[in-house]
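Heads up, one of the protein chains got dropped from this complex, but the rest are sitting where they should.
Letters A, B and C name the chains as they come in the text, with residue numbers starting at 1 for each one.
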């Protein structure tokens, strides 16, 4: 028999991303729509363990759809990785009468939810919130589209000064393990070269590419580098290496950095967040658990947590080819 | 036997949209990559008829990926709708040695290309460039994503002043025949009501909805209206009607207007434009003709022109439901 | 003997403008700095009459410096224009123990404060908050700089589409009685013609100017029109008149509208708001009353309310000349 869900908790966990507030709003309002009580859980699993809950209604989330960050705060919780921590969390949830929760976060957060579900048969649902787009089971994670625009706008500004001075800029964007941001931002910003973790271009080929770019008449150049690129040098070492080996350019470095995690979400991310929140809550209502909500072929979809955390979000090889053609 | 393409023309036609320049750049550079000469055709089919062509190489399109508008200018051509006009256009293309062209525009432009192809067996390919997202065969038209962001950012600003004064705003966004922009912008901006051409909400239900919204504790409200909504009143008449029939709100109107057509394209639109340009040119190279390039399930796809112009881009019904839930 | 101020009220009144929240924050924190209690008064003088007050401390205003609108809401109050209304307001202030107030608003709001001060010898201070920059005694009103940027960015986008289609756009910006916004935005956006209330260009000269602009090789044109321009036609009538009398251009209209009142304030407006709040509170502390805080020669300054409301903020004639030269 289907157990009726009467109280749903919602939390944000791990690194924050634009659209998390819009997702919270959607979870809260979908609960209100279905006459389910909703509780905000502060600071991710930390707050769950501490019982840091607050009842939220439709009005609690007004005016947040366009705000970056997360009103529930976020954190990484070491305690929740322990059996004791999860036991305490379960006690707190029971005490508050919470029957299920929706966690907005990345694969670490989903792993936690999955284990918690196994241990306590507690209904859980996940919404992929991370700018890195590194989660299997959705073509877009929450905040990814906004982060692309933030990075591209930053690089547009840098290109202004690069062009004025005929400089070569190495620009680091986020993405420790996957190159989605770097690849898309690189194509979008018209970068001459893009370095991503998935491909080892090699230093020689990089130099050759930059020389060819110079010969073809380009006076300034932008190289977009993912945090976790494979060449094995950080962006400053890379710049030094190139400067020593090429006299054609004056080299500069810029790290776009944490601003990529903030800012008002794009329309796409706000709509995606709204859709995901509805799907997550309504999945719990019909008895589903242990899934991540995702976007596939522009339709809402569910992926079991174990697949979501094991699977790998692959880079679009077509886009690598497009990038090569664009930089002729 | 496959006729080798040696010279490709590229033109922008109909209403302009952000990303057209990025698409021109992509067509030009893909030609360069494949050692095909590329000619820009100015002012759409008008310039084709007048032989207003200019040879373009990889450097001709530098620095335009992030610029709104179209460096080739755009126009609607009455002459090209006549047999004589098309005959003249064909003469000019032949004279310049152009073997094929890529037209960036909407369904009117594709209809023209299709007829021209039928009459002269001339290889043509289309790239959907319009902010309205009203073209069958692609989930996203070029410029649509940017227009959504532009409209949402405008409404965010208007909400600031709406909230300060407890006002009700009717905000018109673009979309004469389809409600894609209004629906997404409405959800993204957290609008209390969204009026689209596909649905006749009716004036009574609108009033009822606004009263319910007021009772639920909202002091200000935003109603997003598509240009072509079905209630049969323009946005000013609508506002007057509501003001006469509701004393709860002070009513104001704002028309976001033509700014939605301009501005620097979003990262998504720049990447999409780059992909579409490659696909269009490479399709011509392998002998395809009479197709529109599109995005389906995040993959580049081709749709025959006759389907693209006859088919209808349908509104996402799931999103209408999401909108209803969000405005509780 | 100087009466010690122990409780200060702060309100926003009249049309809202970006930077009002930053000014509220500054008033509240300056009070906290000097150990004075601070009360927010909601909805301008309406809330004063109704005793709608809330105690605020330094933490009450966190996270608002970059938000448009006003957390205290704003309103125009008819009651406060009556002796009875002001008597009730005074009663409420006394009841709450409020010794003085700072009103953030335009000249209507200052007139109210001045009369109230005369009737009850109640210490009052004003901060000029309006996008129109139409107040004597300050070179910049709060929100003006932000509104200029909002309007210029909107026009930049419109120019993209104007250029693509060789169109003539009439763009209305705010400014009912003064042309500050139109003149600066017109110069900043590179408008071909600027119509302001202070100057009657005349329809014939407008046509002549547009024709000259066309002859000089411009294919598109932007005319920026202040709401209250002197030609005596609204922007739509103006566009119709020009379209009938010039066949050279296709004419379009865009009204930038209420978005100019909202949005995150510019750095300039945030800093100005912070400075003005400090000056207003510290002026009350040292026994000043009945003044408006202003910026003169980049220094904080005080202007008596009667001068502020009677004086006229004059248009910069040098800028009109600059505009004429730029549009050659």
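Everything that follows uses one rule, which is that a contact is a pair of C-beta atoms (placed from the backbone, for glycine too) under 8 Å apart; a residue touches a chain by one contact, two chains touch by 3 or more.
Being a predicted model, the structure only gives us computed values, none of them experimental.
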| Touched by the hidden chain, which of the shown chains? | A, C
| remark: Given C:32, C:89 or C:302, the residue that touches the chain left out of view is C:32
| request: Return the single residue from C:187, C:259, C:293 or C:309 that touches the missing chain. | output: C:187
| remark: Among C:82, C:118 or C:216, contact with the omitted chain is made only by C:216
| message | Please identify which residue in A:39, A:53, A:80 or A:169 touches the non-displayed chain. | response | A:169
| query | If you put the missing chain back, which residues of subunit C would it touch? | reply | 25-26, 29-30, 32-33, 58-59, 62-63, 65-66, 139, 145, 148-149, 151-153, 156, 163, 184-185, 187-190, 216-218, 264, 266-268, 270-271, 274-275, 278, 297-300, 316, 318-319, 321-323, 325-326, 328
| request: Quickly run down the residues of subunit A that touch the omitted chain. | output: 12, 16, 18, 20, 67-70, 73-75, 150, 154, 156-166, 169, 252, 254-255, 257-263
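Keep in mind that, in the parts below, only the chains that are shown with their structure count from here on.
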| task | Averaged over CA atoms, how far is the centre of subunit A from the centre of subunit C? Could you give it in whole Å? | result | 39
| Can you give the whole-Å distance between the Cα centres of subunit A and subunit B? | 28
| message | Using Cα averages as centroids, what's the distance between subunit B and subunit C in whole Å? | response | 36
| field | Residue list for subunit C, restricted to those that touch at least two other chains | value | none
